[in-house]
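The complex appears here without one of its protein chains, the remainder shown in place.
Up next is chain A:
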Amino acid sequence: MSMITVQLGQCGNQVGGQLFSTISNDIDGKQHMVSSKENKEYGDQVVQRFFNRVDGRDIIEARAVMVDMESKVIAKTCLEAKKGGKWKYPDKQQYCQKRGSGNNWAHGYCVHGPNVKETVMEMVQKEAEKCDRLSGFLSLLSLAGGTGSGVGTFINESLRDEFPHSFIMNQVVWPYNTGEVIVQNYNAVLTLSHLYQTADAIVVMENDHLHKICSRLLDIKKISFKDINQVICHKLSSLFLPASSSDDNISQNDLGMILHHLVGHPEYKLLTIRNIPQMSDRSIEFSSFHWPGLLKHLRQMLVADAAMEEGIDWQVNAGDETPRGSVRHNRSLANMLVLRGKDVISTDTSSYLDPKLYTSWTDPELGFSKLIQPRAFNNYEKCAALISNSRSPIRPLNHIIDKAWNMFAARAYVHQYTQHGLNEEDFIDGFVTLEQVLASYKKL
């Protein structure tokens, strides 16, 4: 099975380049904890999933389509990939123009989108024909900018039209709360509300959280986008690299399986990824890992809705209620635990089957699943990732809607959008959709 990555806009392209590098570096990782035969099989699986082997050539090509309105980032990403010498992007699968979208969602969605659609869809079709089995699309974009969000949304809708039965997962980068773009919340509201109609799932990555992980866990002094992207890719790879269900050992974690488990309910599509451990290369050498400890931390991260293992609130317990009867802890609809490394088969994960972790109308057997892979990831002897469909997105979603609504109430900057063909009703529709999402999640 293979997955096609659609890289949209500056952020999407940078994350995409980093994702393929992380994956290809991991194939060559020395500390893999399995026999060399198993390691080779694993490597082949990874390549089949993310890359395309070109006959007669050593170098592998990423299964990716790149779209941006400016050529700079795409050129740079392609060049970096080529320099690395392990993989490259396929030729002529890049689309760029001379002029960007100026952080204006409407410009991207209403103007650039329809113009680029045909060419980009041809590229996607070409890429899809290279796959024996297309398990789906992973589209990478940011919510704040104009191209990634506006053109990205349009491309996603076109993807849904062209491939009505394929799985589409979006990874969106949530802007900083104190963001760099004044209209970022407008862009985010419009993007999310549209994506919610077309995508099967939306993986949320908050810049604020990622930033904290870089500074506190990875001990980076001067944090660049590259560092943040690395954290994103670490999370994504720990989900998408091959692993199989612990129930039958056959079902592989293809996109369909992941979505089937996590986003069965059509009203709940927002996913968050928590992973453990996360540390700088220097610290790995001096650390030892134990499954019970890792899993306990990860569970508390889920319960207390924390993005990283440092500074978790241990006071929150599953089942806690506020005096007024509302839930204090983070309740989920579904959780998927991916364990990689030593002794994965014998680990005890029964604490994740606690009914208190889940909403009242699902049962833990339905809500929880475990994937295992004895092959280590990223040189960690043991590591775990928890992908959840839980109440976590409520806070950031609320924040974005509030800010955007306040601006919209004063009709600030709205004319910039209306001049490209968007009208106020479209804004209202966006707000309504997201309010509905918010209400659903609050009921979890």
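What to note about this one:
The rule we apply is simple: a residue touches a chain if its C-beta (ideal position, glycine included) is under 8 Å from a C-beta of that chain, and two chains touch if they have at least 3 such contacts; residues count from 1.
In this text, contacts and distances are computed from a predicted model.
As stated in its UniProt record, the chain not included in the shown complex is "Tubulin epsilon and delta complex protein 1 domain-containing protein", which appears among "Transmembrane protein 9", "Tubulin epsilon and delta complex protein 1 domain-containing protein", "AP complex mu/sigma subunit domain-containing protein" or "small monomeric GTPase". In the complete complex, the residue from A:G29, A:G84, A:G264 or A:G319 that touches the missing chain is A:G264. Here one chain is not drawn; of A:R57, A:K83, A:H165 or A:R324, the residue touching it is A:H165.
Considering A:N25, A:S215, A:T362 or A:N398, the position touching the chain not shown turns out to be A:T362 (whole complex).
If you put the hidden chain back, the residue from A:D55, A:D91 or A:D132 that touches it is A:D132. Residue-level contact of chain A with the missing chain is found at 1, 132-136, 165-167, 193-194, 197-198, 200, 247-248, 250, 254, 256-257, 259-260, 263-267, 333, 360-363, 365-366, 429, 432-433.
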